[in-house]
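Pasting a structure here, questions to come.
The complex is shown incomplete by one protein chain, all other protein chains being positioned as in the whole.
Here the chain labels run A, B and C in written order, and each chain numbers its own residues starting at 1.
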Amino acid sequence: MTHKYTDFTLQEMMTVAASREIKDGELVIVGTGLPLLAAFLAQKTSAPNLIALYESGAYDCKPLATPSSVVDSVLVPGSAMAGGLMEGLGSVHAGDIDVGFLGGAQIDKHGNLNTHVIGDYHAPKVRFPGSGGSNDIGSSCKRTIVMMLHQKQRFPEKVDFNTTPGFFNGGKEREKYGFLGGGPSVVISTLGILRFDAETREMYLASYHPGVTVLQIKENTGWDLKIAGDVHETERPDPELLRILRDECDPTGIFLKKE
Amino acid sequence: MTHKYTDFTLQEMMTVAASREIKDGELVIVGTGLPLLAAFLAQKTSAPNLIALYESGAYDCKPLATPSSVVDSVLVPGSAMAGGLMEGLGSVHAGDIDVGFLGGAQIDKHGNLNTHVIGDYHAPKVRFPGSGGSNDIGSSCKRTIVMMLHQKQRFPEKVDFNTTPGFFNGGKEREKYGFLGGGPSVVISTLGILRFDAETREMYLASYHPGVTVLQIKENTGWDLKIAGDVHETERPDPELLRILRDECDPTGIFLKKE
Amino acid sequence: MKVSKVMTAKEAVAKFIDDGAMVMVGGFFHSISYVFTHEIIRQQKKGLTVCAASFNEHVDQLIGAGCVDRMDTSYVGVEVFGACDCFRRAVEKGLPHKIEIEEYTNFAMMARFMAGALGIPYIPINSMKGSDLLKYNAWMGDKKAKLMLDPFGSGFEHVLVPALQPDIGYFHVQRADEEGNCQMWGILGDAPWSVRACKKVIVSCEEIVTREDIGRDPNRTILPGYKVAAVVHAPFGAHPKHCQGCYDVDRPFISKYIKEAKTVEGWKAFMDEWVYGVADRAEYLKKYVDTFGMQQFLDLKARDISSSSVNYGF
Partner (left out) sequence: MKVSKVMTAKEAVAKFIDDGAMVMVGGFFHSISYVFTHEIIRQQKKGLTVCAASFNEHVDQLIGAGCVDRMDTSYVGVEVFGACDCFRRAVEKGLPHKIEIEEYTNFAMMARFMAGALGIPYIPINSMKGSDLLKYNAWMGDKKAKLMLDPFGSGFEHVLVPALQPDIGYFHVQRADEEGNCQMWGILGDAPWSVRACKKVIVSCEEIVTREDIGRDPNRTILPGYKVAAVVHAPFGAHPKHCQGCYDVDRPFISKYIKEAKTVEGWKAFMDEWVYGVADRAEYLKKYVDTFGMQQFLDLKARDISSSSVNYGF
């Protein structure tokens, strides 16, 4: 199978965009799936001194194959430390971690995340897994990167259940809680990249992915989404990055669907 | 050097008496010195299933030589677990430990212990090391065994500083604190064995060591010490016990002075 | 040698898992004691409150089997690989019956276990603040968590979460001795705090070793024997989960369960085949080999990446 390194899927676009959000030397707590690939990609390209850790307690791992979960045995040999949740999430709660990755069933206008229920808590239409470490990461990592499937029901004006607070109702509301973490810094969706206004803490569209229109994004968002003055197309992935992502980060296609 | 196993020192008498206080199968937290020897002796004789642990985190040790401290490296090889203070003292604070050993500069009528100062706290005549793990052991072990040099200034009516509460002012006062530990069950001094009245929680003389008189003990106690109706001589150490104590528990005389 | 605690899984579950007990299920997405999980299902234990920092599909089997009345946890799912559909049916439709859930975060659960293990009554944390986790509670009522202004004057509130001391816990380790001293390596997950918090623990292990073997590397001991009530020898006892240095995760088998559990009928068929239809772990493994072939079974086995040795001399 030959890969064309100029064509890419939206999953790949998201992963590359997420990897760009990490600065060299940062401590990053990584979850399964695209965040894991984004951290790997950053480490192999722009952020060689990034240290990746997992809530399970694995720290600075050098896995010989793509881990399929945050407790994959492949994470252990060669890692700098194998501890437990109190090592992984303890570092998070202490405010030591620069970047955390989040996702969920819903995200709202002010970056609040729902991984609990659709509908009423006591009689839910759909029940999701719950917080796990999400709330901990969202409360205490210096900033978080959210990755979302962009659909209208997943971007409501207000989440059905606030599992992991972002900026609550916006403005300075988050600050009164004394969190160590600053909240979400970016939302990377299947359609574009969204950020938060520094004053109102309302989510706005910063860029749209190649092949996606602003209108399409507005239609898939559950409130009247504001658009940045300088809104533009998301920078396309460099072919070399795509090669590394496909051939080195996920060669067996655990997370990236192969055509 | 030939040992006579019928003669014994008061140190040896104390150690044997302390070993008798431990029941088979108990979990015992052991400190340096005579308590360590008492636990070893019990393990080799009446309490083969005793498990000794140390506040440093060493658990169920099988040392190849007499440890000279609670962190002696000799404790580690062959032990069932080498952890840290949070493993050792954590088990204590959780209420898991049956017996703890204590000692100090002063003990008073109601079993309160002082390992801080003689005189005023802010301008002490003599400064001692402080609590260390004593207060933790006294607060949370199911019962404690206190070993003391019996001198009048060391047995005052009231301690100068209450480092490790026993029964406070007696009666039911200890109960209002909700400690997991029951307090001191016995005081083994260089002169005799003292216990606490079940109602008043006042210390009384249960037995006097061979060669010691009741009067001598009263004169070396800082209050009008009550005497048990059935006061008697402390049971002499069995010669076989003395042999094990000297030749197996402390063969090089780290803690037991050799003549 | 102290008294041996070795027995079969059947005996251990019959003796130490009581109907209505609060049961801690050890393991974090790995090294789950499936041998005990399946035995609890076969013995049809009822009214359990199960607790864990996070749960995977193993708890889904317990829920589907009707063993669980209450859950005290932060998560019930299989990461990006699928949903726990028995859990969803219980919550969404009350099948086989409604369950109550007391929900925390992963760190909050760990803090509660740590508190339980150390005799600390409660722990103030920064997680959960402002979230809807504080809006809802189940059987614990207002004892699920308390908001309190920092008495040391930071000006902020913290969430006080209460210590958790389950009646009994079970987990799976690489090796244990007959007295119950348990050794574990690789990712430790919820251990040691979750097991140390329990009043008693039953353990399944890949290998039963001598007390002397334990003493050859005492820093690997994750739980001292005094906490342990039963030791069960169960090679491949965590399958289809993985166990570092022993075997890898069997993701196709987990996916098979997730897929079949999408319907009640599919779930029943799977369970009849792999749980109710086998007497014990040995039969389960034999069935696995008969169904998927010896090669697939052997492919799970871990390659050798030996640790270095250290000197414990004095």
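Things worth noting here:
In this text, a residue touches a chain if its C-beta (ideal position, glycine included) is under 8 Å from a C-beta of that chain, and two chains touch if they have at least 3 such contacts.
Quantities reported herein were computed from a predicted structural model and do not represent experimental measurements.
Although it is not drawn here, the omitted chain touches the following shown chains in the complete assembly: A, B, C. Among the residues C:80, C:120 or C:208, only C:120 touches the chain that is left out of the figure.
Per the touch definition above, the residue from A:36, A:70, A:86 or A:105 contacting the chain not shown is A:86. In the complete complex, the hidden chain is touched by one of B:9, B:45 or B:68, namely B:68.
The hidden chain makes contact, of the residues C:154, C:263 or C:291, with C:154.
Within the whole complex, the absent chain has one touching residue among B:48, B:84 or B:253, and that is B:84.
Residues of chain B in touch with the missing chain: 31-33, 54-58, 68-73, 75-77, 82-87, 89-90, 92-93, 116, 121-122, 124-136, 139-140, 161-165, 168, 174, 177-180, 255.
Against the chain not shown here, chain C presents residues 111, 118-126, 143, 146, 148, 150-154, 158, 160, 162, 174, 185-186, 188, 213, 216-217, 219-220, 242, 244-246, 248, 302-314. Interface with the hidden chain, as seen from chain A, comprises residues 27, 49, 51, 53, 58-60, 62, 72-74, 76-83, 86-87, 90-91, 93-96, 140, 180.
Criterion: only the chains that are shown with their structure count from here on.
The set of chains in contact with chain B as well as chain C is empty.
Averaging C-alpha coordinates per chain and comparing to chain C, the farthest chain turns out to be B. By C-beta pair count, the most extensively touching chains are A-C. Distance from each chain's C-alpha mean to the overall C-alpha mean is smallest for C.
Between the CA-based centres of chain B and chain C the separation comes to 40 Å, rounded to the whole angstrom.
If you average the Cα atoms of chain A and of chain C, the two centres end up 28 Å apart. Within chain C, no positions touching two or more other chains are listed.
Multi-chain contact residues of chain B (touching two or more other chains) are absent.
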